[in-house]
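A single protein chain has been omitted from the complex, and every remaining protein chain is retained in its original position.
Take a look at chain A:
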Amino acid sequence: MRIALAEDSVLLAEGLIRILERAGHRVVETFDDADALRGLDSAAVDLVVTDVRMPPGHGDDGLRAALDLRQRRPDLPILVLSQYVAAAYARRLLDSGRGGAVGYLLKERVGRVADFLRAVDTVVAGGVVVDPEVITTMFTGHALERLTPRETEVLAAMARGASNSEIAAALVISSAAVAKHVANIFAKLDLPPETENRRVRAILVYLSHA
């Protein structure tokens, strides 16, 4: 696939290019500046991989540039590599577009080459990848401990990819009861109704703590 890479450290950019190209991807554009990234023709790429901290401001310029690209093309897959365990950045990324086709990973995860390449594929396929360490801070405070055993069971089933009716069948309860449990789970995990992708987020919490 065609990838645009924004990373101002030459050392890391070269390493990333090597790893991606060895896996058969093509890095078609590279940027070392967030303003340049904004000018990217997003139709020409299948994925944008970007750093958070970039010139010119050396703040969250890279992330903001990626979010600008997202405004123009909401389904553009974006994978953010960061040195920060910052829930605020990840949350902004998840809130952009429709919550899909985004990834937020700590930079050193690239070292786990197979995992990293899987994350790339997931994001391009429209999925969500969030670094486990970031998730821990995103959903602060042992939220899972507040769940009842039944709610935990329901959440575990959700994490296996089961739909509400499948869960009802598996746990031998009514669909209405499942819906009630799910609503309780969302409430206890601090996921109000306006949150995007509530189901995915709840599952992420479960997976990161289980």
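For the reader, a short list of remarks on this structure follows.
Assume a contact is a pair of C-beta atoms (placed from the backbone, for glycine too) under 8 Å apart; a residue touches a chain by one contact, two chains touch by 3 or more; residues count from 1.
Here is the rule we use: contacts and distances are computed from a predicted model.
Its record in UniProt calls the unshown chain "histidine kinase", which is the match among "Spermidine/putrescine transport system permease protein", "Aspartate carbamoyltransferase", "histidine kinase" or "ABC transporter substrate-binding protein". The hidden chain makes contact, of the residues A:25, A:70, A:107 or A:201, with A:107.
When you scan A:1, A:85 or A:124 for touch with the missing chain, the hit is A:85. Counting the whole complex, the residues of chain A in touch with the unshown chain are 9, 11-12, 15-16, 18-19, 22, 53, 58-60, 83-89, 92, 106-108, 110-114, 116, 133, 136-137, 140-142.
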